[in-house]
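The complex appears here minus one protein chain, its other protein chains still in place.
Read from first to last, the chains carry the letters A, B, C, D and E; within each, the first residue is number 1.
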Amino acid sequence: MKEIYITALSAGDQLASVPFLIQDVSRRTTKDGRPFLLLTLSDKTGTSGGVFWDVPPAVDEWVSAGRVAAVTGRVSDYKDALQITATMMLPESNPDMGDYLPSSDRPKMEMISELYDFIASLAEPWRGLVDHILLNDDFLPSFATMPAAKGMHHAYIGGLLEHTLSMANLADTLAKQYPLVNRDLLLAGTLMHDMGKVHEYTIAGEFGFSEDGRLLGHIVRAILMVETAVSTTKALNDEQSRELLHLIASHHGKQEWGSPVEPKTIEAVLLHQIDLLDSRMQGFIDHVKKDTGDGDWTKKSYMFGHEIKRPSGM
Amino acid sequence: MKEIYITALSAGDQLASVPFLIQDVSRRTTKDGRPFLLLTLSDKTGTSGGVFWDVPPAVDEWVSAGRVAAVTGRVSDYKDALQITATMMLPESNPDMGDYLPSSDRPKMEMISELYDFIASLAEPWRGLVDHILLNDDFLPSFATMPAAKGMHHAYIGGLLEHTLSMANLADTLAKQYPLVNRDLLLAGTLMHDMGKVHEYTIAGEFGFSEDGRLLGHIVRAILMVETAVSTTKALNDEQSRELLHLIASHHGKQEWGSPVEPKTIEAVLLHQIDLLDSRMQGFIDHVKKDTGDGDWTKKSYMFGHEIKRPSGM
Amino acid sequence: MKEIYITALSAGDQLASVPFLIQDVSRRTTKDGRPFLLLTLSDKTGTSGGVFWDVPPAVDEWVSAGRVAAVTGRVSDYKDALQITATMMLPESNPDMGDYLPSSDRPKMEMISELYDFIASLAEPWRGLVDHILLNDDFLPSFATMPAAKGMHHAYIGGLLEHTLSMANLADTLAKQYPLVNRDLLLAGTLMHDMGKVHEYTIAGEFGFSEDGRLLGHIVRAILMVETAVSTTKALNDEQSRELLHLIASHHGKQEWGSPVEPKTIEAVLLHQIDLLDSRMQGFIDHVKKDTGDGDWTKKSYMFGHEIKRPSGM
Amino acid sequence: MKEIYITALSAGDQLASVPFLIQDVSRRTTKDGRPFLLLTLSDKTGTSGGVFWDVPPAVDEWVSAGRVAAVTGRVSDYKDALQITATMMLPESNPDMGDYLPSSDRPKMEMISELYDFIASLAEPWRGLVDHILLNDDFLPSFATMPAAKGMHHAYIGGLLEHTLSMANLADTLAKQYPLVNRDLLLAGTLMHDMGKVHEYTIAGEFGFSEDGRLLGHIVRAILMVETAVSTTKALNDEQSRELLHLIASHHGKQEWGSPVEPKTIEAVLLHQIDLLDSRMQGFIDHVKKDTGDGDWTKKSYMFGHEIKRPSGM
Amino acid sequence: MKEIYITALSAGDQLASVPFLIQDVSRRTTKDGRPFLLLTLSDKTGTSGGVFWDVPPAVDEWVSAGRVAAVTGRVSDYKDALQITATMMLPESNPDMGDYLPSSDRPKMEMISELYDFIASLAEPWRGLVDHILLNDDFLPSFATMPAAKGMHHAYIGGLLEHTLSMANLADTLAKQYPLVNRDLLLAGTLMHDMGKVHEYTIAGEFGFSEDGRLLGHIVRAILMVETAVSTTKALNDEQSRELLHLIASHHGKQEWGSPVEPKTIEAVLLHQIDLLDSRMQGFIDHVKKDTGDGDWTKKSYMFGHEIKRPSGM
Partner (left out) sequence: MKEIYITALSAGDQLASVPFLIQDVSRRTTKDGRPFLLLTLSDKTGTSGGVFWDVPPAVDEWVSAGRVAAVTGRVSDYKDALQITATMMLPESNPDMGDYLPSSDRPKMEMISELYDFIASLAEPWRGLVDHILLNDDFLPSFATMPAAKGMHHAYIGGLLEHTLSMANLADTLAKQYPLVNRDLLLAGTLMHDMGKVHEYTIAGEFGFSEDGRLLGHIVRAILMVETAVSTTKALNDEQSRELLHLIASHHGKQEWGSPVEPKTIEAVLLHQIDLLDSRMQGFIDHVKKDTGDGDWTKKSYMFGHEIKRPSGM
């Protein structure tokens, strides 16, 4: 359990087994041949440089980017910034990444409860299938932890579930505005459209891409997950399965944006629009939040391609 | 007042001053030198060929595409289709174009009433300005008649107002989901974003483009309308005016889609997304409705670039 | 068994139960209200117009595009072209579509034998998996019949297998030129990369797209086929499965060409290049073959975007 | 009035109230807690680092990027470059930005005189309108000061007027080569096409974008300026106004380059071509001038996308 | 020498050896097996259908599209249009294509004289080289006859020279406005930039592409022409030759528009701009001229991508 955060450190502090995330590590040698480590240590409040002189082989062996280490040592000033000089580092097993990486503002349990409610509201056969896949003990904890993207929007712990629920709310509302839409199919597709991201990203250290994410991507992974669940549960017939897979496969809207097929049913067209709308709105808000200036205009946003204007309430 | 519609005609009927829209007219001469007219006549229920032999100069003079003519003559069969052989045609003044062109399914008065309600719900200074522009007697009748597009979506009498109200409903709902959004600014921009189309299209005959639409387009025209209203009413200060003009100028979302600036405020981003969402959904439904086949798949849609699948309820 | 072909018909011939493919059918009514059918009848040698006057309800019921019908009637001349006037039509069950649609120049059995040899040459675990999927009795007949595309290249009966084998030969040769390539993985991916097309196209009547082809496409379908086979046979471990799925998912080379991921392994880069090379070369040859002119230059090719020059040997 | 320029400074010089532009300022604290400023000071001849130790609150308060400050202090060498150590800084009111930013080679008065001549050569109603807008005392000084762009071409004080006059000369000449062109309409449009840039840029510190420039851009601003002037002066009828607004709205040539409509009249086509031609030619010359190498080839030009060759006379 | 033109024919006229261009010919057979020709005959004033019954083998042999034939026969009416029924056709040798295809409004001799003047105004070494290539007896007649394009602009007999001279005038004028430009190099490049089109097009029948035009294109052909002339005359040194070849190679401005290199010298940038400007202006005028409607707006222009507005003087 983490109690001391980087933002509270000052020069002269002594650290006794304080855990930090190792964001980056370089192995160097002094002129007289002694090994040392240059470290970047972080938690959700900030980042500090670090150095470990005369690193013992037992430590050298396991230290790598993405691990969480309990650090013993001292805090000093170096080139106008904090530096942690470590004298011992031990690996933490099973850390709560929410302490080390930026997190959603919504409490995790509140979001999980909302997910349960949405699934309960589905008609069969959709309810059974979605329950089988998402409310699985091997899956739900990761689903509730993942970011929704590496950097564009919802790029924080819990962002994937937050984005999924935000879209589910939109889907529920819009299905009423456009009554030709099959609400249960749309909602099932919405809840599962990005679930492949659980296998696409890694959240050790900085958010990165997994082997699965690089070679297959979250759309193909989600398709495989649905197929496996359907062949296990026999919940859907061929046509229902195809309609659901179409929602997932087409939700990026265009082939050039990574969908192997484009939306061809009314639910698929709407799901893509909801995804676009929620990503753009949350991407706007995230960019403004992260922008450290205090003027009316942010720096250039990668998503929008230009500077954006801070809303008056922020 | 039109009482007889094309869909009800059959070979042998006699017509006495029945009004039709002249969609197209060609002037021809018989081998022995007598002038005649080849006509395409239509109303909101269908289209018929027509011919007027030995056309008198007084008729020849005024007949042109887009006029409504009261036709006297006879209905016959020609090449498996109806043909109207006219013996007299007189120009109708001030016809209700709703009889001749496809119309929205929503009653006009119901839509106007809903527009009044939305405007009444606005805070000042937005309410005064929108009222001044839209509820003007010179403007409202056209605003309630125009289509929203030439062919892609809402391409029928009343389509512009129907699209505007559908978007206003979305704006109202979504402003709650994203509380940073200034709901009154968003709604004012939504109600006025496409109002320049009243000057962009012509609805005589087939929907076409006016001189104003060709040289300036509806975005520039709406900008000029706001500017004129602001300088008359002094309703807005410079900053409010700029924010509102930005909504209108940027609502197409990208320069390549005709917006001179891209959305840079949260309301502008949301307005563009709402416009996209409603256009795509209604464009989907319109394409399925117009598609005459009875299979599950329509012909290729110009908007989507491929065939789309008929929703099960249609 | 079909014995009489369109190319051999002449005006005056009597037809007794001669089978033809119904490419197109329109239901019409004479001026005095009697129903008749306008038909386009075809086989692999050509196309003829057809008409069936006073069509009995029992015939009217089943006649549709894509069916093969045994036609009794008479051949005549109409507007400088042959026309078949039918007096009876009966449905053929289980016709050999190779009689009615253009076919590969290579004998089917020779191609199947070559496929067996390629699979036999694979090391495990690839051999077992490819055998399980492709040499399956429910699959192989269709795999040996399908075209490789609707119109661009190899668009004829057997074209899919012909294209697959041509690519397998290239893969075998090029794996030697680039020794870093895993030959067995490459060849397994080559043999299966387009197998999803068996479910993508329909070959009744003209080549068309199936429901599966429209909603999922052949890449997603092939991914599902591999997944099902892997979970049945346990032939591959996770990493092998991912490498193989990557080959299939990325073989179009770019997202804008329909691949959800781009090639990232050396085998995937080579597979895409082989596919491109063979499609372009066969597409060139097919376009020249189909071009009916006798000059040096063909009409504009859709694949190449311009006219192409006939090779001297054709 | 500025008399001492950066290019003439050397280590050891004493400065007494010498004015410089503050291009950038960072507020820092020494290890023992005393505030100091790191400055970038500049004038039209160059740039120097600066530092102000123990900055008094009265100075700290007003110092910001874009202000001109009269600096008292001393010049020294720091890391092979000049550094100004300030002991006092006072704000300059109403500085002539031409002393601090790069300027056009053409004398301002000569350019204004040429502008008068062009306007005098116009036929009515164009002369009255252009005179009303451009020769206005509130507008002309800014119009004669602004750059024509932030970095691509004519990016210096007076560049906007220089570019406008260069294009007016081309318009005058080319109207003779293409006699169908309405010379007075073309020239009026040319003189006003970029005038919205007076409100688009800010020239405090570095050239930047104003609130108006970000939310509306110079095309929309110029459209509003014409509309206001027309409604005040009644100089133009509706058709003339539309033709002129079309020139301004379409002068970027394509929607993707920021024009809400594309050129549709012969004058609009020519105006866009003249703008393109003059921008490219001056952008070529500006890039070569700014390029500090002495070889035949410059560094890569952003406008052209590659290196360009120095003309032999430069 | 052609004296009778299509525009003057009427039903009943007898034709005795009147020459027409054969634009198109189809070989057909009557139901009783007699061969006949369906013809499209034309001259610069218009087009007429034609038929030649019982065509003798000696005529059948040489008749082909692009030949000029002296036709004996009779004019009649067929389906409201003229038809020429030929009884004899003899090939014309060496016809003046200006009689059969649309021509420039400028007299050929006047244009050639202007070309001589431009060349005379060049400094050496440019004058000698341009004279050697363009004023060559084998080349000049074709250079003065060719169109400048197949359809976009200057698509008529003499159009290539007319476009070249129009651009030379612009080059001469603009070299004064931008004094860094080497006027003689620019003018030499302008006069020769499109000369490869003499080998690119064929003007028999309709304008088409030659073997050279298809396989190499006019840019490569012009490069080869310069290279041959330089190696014959030794007029230019390596650097001069490279500068001139660069002008020709880069004049389309972008690789995607067919230039193997992009403009990198000031003369090359200006030449491309002049080409663009003159093509657009003349393309605008040509489109309006060819447009047969009488309203203010033309049909959609392929060059501009939309309808354009007729200038008031046309």
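Just so we're on the same page, a residue touches a chain if its C-beta (ideal position, glycine included) is under 8 Å from a C-beta of that chain, and two chains touch if they have at least 3 such contacts.
Source: prediction; values computed, not measured.
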{"item": "Touch partners, limited to displayed chains, of the chain removed from view", "value": "A, C, D, E"}
{"item": "Contact partner of the left-out chain, one of C:10, C:26, C:93 or C:312", "value": "C:312"}
{"item": "Which residue of E:6, E:146, E:249 or E:281 touches the chain not shown here", "value": "E:249"}
{"item": "Contacting the left-out chain in the complete assembly, out of E:8, E:261 or E:314", "value": "E:261"}
{"item": "Those residues of chain D which, in the complete complex, touch the missing chain", "value": "77, 80, 296-297, 307, 309"}
{"item": "Interface with the undisplayed chain - residues on chain A", "value": "28, 31, 211, 214-215"}
{"item": "Chain C residues that touch the omitted chain in the full complex", "value": "166, 169-170, 173-174, 177-182, 262-266, 269-270, 273-274, 276-277, 280-281, 284-285, 304-309, 311-314"}
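Rule of thumb we're sticking to: only the chains that are shown with their structure count from here on.
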{"item": "Shared chain contacts [chain A and chain D, defined touch]", "value": "B"}
{"item": "Relative orientation of copies chain B and chain C, as a Cα rotation angle in degrees, nearest 5", "value": "120"}
{"item": "Label of the chain whose CA centroid is most distant from the centroid of chain D", "value": "C"}
{"item": "Same or different contact residues where chain C meets its copy chain A, judged by the half mark", "value": "same"}
{"item": "Approximate Å spacing (C-alpha centroids) for the pair chain D, chain E", "value": "45"}
{"item": "Computed distance of Cα centres, chain E from chain A, in Å", "value": "63"}
{"item": "Multi-partner residues of chain D (each touching 2 or more other chains)", "value": "211, 214-215, 264-265"}
{"item": "Pairwise chain contacts under the document criterion", "value": "A-B, A-C, A-D, B-C, B-D, B-E, C-E, D-E"}
